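See below for the structure under consideration.
Left out: one protein chain. Kept in place: all the others.
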Amino acid sequence: MSDPMRVRAAENGGIVDVKILMKHDMESGQRKDAAGKVIPAWHITTINMKANGKDVLNGQFGPAVSKDPFLNFKYKGAKGDKIVVNWVDNKGDKRTDEATAS
Amino acid sequence: MQRKFTLGLTLGILAASISLSSLVFAQTATDEIAKYREMIADGNPSELYEVAGEDLWKTPAGPKNATLEKCDLGLGPGVVKGAAAQLPRYFKDTNKVQDLESRLMTCMQKLQGRNPQEMVDAPFQKGPKKDMEAIVAYVVTLSKGDKIKVSTNHPKEKEMYELGKRAFYFQGGPMDFSCASCHGEDGKRIRLQDLPNLTTQKGAALGWGYWPAYRVSSGQFWTMQQRLNDCYRQQRFPFPIYASDLTIALSMYMAKNANGGTVETPGLKR
Amino acid sequence: MKIMNIKSLLVIGVFALVSVATQSSVIAQQANDPKFNKMMKDGFRAEGIAGLDRIQQDETQKFCSDPVFAGSVKGQAMREKIQKINMDSIKQPSDGKYIGDWKKGEAIAQSGRGATWTDKADTPIGGGCYNCHQIDKKEISYGTIGPTLWNYGKLRGNSQELIVYTWNRINNSKAYNACSNMPRFAHFKLLNEQQIQDLMALLLDPASPVNQ
Partner (left out) sequence: MNQQRRSVLKYSAVFGLMASAGLISLAQAQEWNKAAFEGKGLDDVFKILGAGSPDKSAAITLNAPDIAENGAVVPVGITTTLKADQMAILVEKNPSALAAQFFIPAGTESFVTTRIKMGQTSNVYALVKADGKWSMAVKEVKVTLGGCGG
């Protein structure tokens, strides 16, 4: 089960500033466990962001994105916009969270 | 023998003069680190733990299937706001000085019927400790911006402070380290990390005021108990027992020294 | 004798900025406190290679855990005694060789690993030198608890006295300053003779990057 994201969106002068924190281990595939075995890579692969149903950003992550990923972007929008963030990882786990632009 | 000392003196003066010339360079590196910290300050992953912690606080759990909402953290049952800024403190019902985590264990035991030993024995970041960490993130966030205000009026509080002070200077292990080896002087660093002088108000506020924190090097949220645990690991000491009087005494020493400083928790650390 | 004492005090002062200055009032060594002892005893458990013997203090550790007394005038006799114990424990290199390989020395200086409860008994222990000292200027991540060692040999030459002094200091810094913050690398077998020779080379070999 994936943990909730933290999505914040603030409108200023017609621009909505969106900040997202995702809870994900983003295992790099480079680390070894205590027994010396490589811990397989486990990371978010794609992330989609919509405002009022329309794409505002699409991202693709490799294992080199930091643990508990942070993402900040801006789009032309308005207060009250409904923002939906959606990620999928390489094990097929996924998570959707929402926020309203303030 | 005498020559050795004379030589030592010369070397010492030389060393002192060289360190001046390297100061400029060191300053640049420190400024850059400050910039780095500023860049990551917005978007502290502690928030993710805080959300989970609020959920755990309000969800019935344990053998008694109860929430923690009636937990008394010192300001009365159910008062969370500002409570962490005044811990550790003496609690009448347990007749003990408790820090946040030992107090939360009391609440989990009394309200939810959980066995505190399970919490003590659990490894950090796993099982019951994982829940504890999230709950701590939730509780300390509700003191953010408050002034640190820890009392030593009760004789047991005063005693705990003195014991903590003594523990702070206690040297041991194969490297002769005490807490004071690294945190007893102003303006020192390990590698590029500034070391707050925890014996002063200013330094203690910088240390105590920013923990618990999310640590970027481990990608984990660390409670004060885990912070102390890793200090002792690095000191090459044996393993400090979770929520032992030793750990509470050290917290009491730091917290009281930090009085008047601002709670900046949860912090974001290297 | 008197002159030597003054000088030795100066050495302590310059090298370690020991806390002598601030202490003045009536001072006696800390009393034994059963409550404190119990707290320490109940506060730790053995884990991995880190046994409870690690909180059994030796004379040096006990003395230095009371910095008010250790830094006081009254503590001076004890301070000298402790320095002597530590000085007497230092062994000069068994093969007569002081200078090893600076490249290996740099690696030892970089590593701060080993001897914690998450390490194994055979985990190589680093010197951790950069934690506290500037050494090769190219390494910008260095600590400031100890003095800079940049250009150590270039500025000081390579007289036999300097070599022996440096050897002693790395082996057991408490021989010169009872409560130096520097670990006693030979005393606690943190570094072996060869590793110390390699660190010596890092500081003193004219070819070492430290002396460029």
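Remarks
When the chains are written out, they are named A, B and C in that same order, and each has its own residue count from 1.
Just so it is clear, contacts are C-beta pairs under 8 Å (C-beta built on N, C-alpha and C of every residue); 3 or more make two chains touch, one makes a residue touch a chain.
It should be emphasised that the depicted structure is a prediction, and the values quoted were computed from it without experimental measurement.
Shown chains touched by the hidden chain across the complete assembly: A, B, C. Touch with the chain that is not drawn comes from one residue among C:72, C:131 or C:197, which is C:131. Remark: the omitted chain is touched by one listed residue; of C:43, C:67 or C:112 this is C:112. Interface with the hidden chain, as seen from chain C, comprises residues 110-113, 126, 128, 130-131, 140-141.
Mapped onto chain B, the interface with the missing chain covers residues 29, 32-33, 35-37, 39-40, 190-193, 216-219, 234, 270.
Of the residues in chain A, those that touch the hidden partner chain are 15, 26, 28, 30, 45-46, 48, 50, 54-67, 69-76, 86, 88, 90-92.
Following the convention adopted for this analysis, only the chains that are shown with their structure count from here on.
Contacts between chains trace an open chain of neighbours here, each touching only the next in line.
A straight line joining the Cα centres of chain B and chain C is 27 Å long.
Centroids built from CA atoms put chain B at 30 Å from chain A.
Shown for chain A are the residues that touch two or more other chains, of which there are none.
Not a single residue in chain B touches at least two other chains. Residues 42-43, 45, 47-48, 51-52, 214, 216, 219 of chain B are the ones that touch chain A when the two sit in their complex.
Touching chain B in their complex are the following residues of chain C: 3-4, 7-8, 10-11, 14-15, 17, 19, 30, 33, 35-36, 39-40, 42-47, 50-52, 54-57, 60-62, 64-67, 115-118, 130-132, 134, 137, 140-145, 147-151, 155-156, 161-162, 164-165, 174, 176, 181, 183-184, 188-190. Those residues of chain B that touch chain C in the complex are listed here as 1-9, 11-16, 18-19, 22, 25-26, 29, 159, 163, 166-167, 169-178, 180-182, 184-185, 187-192, 195, 232-234, 236-241, 244-247, 249.
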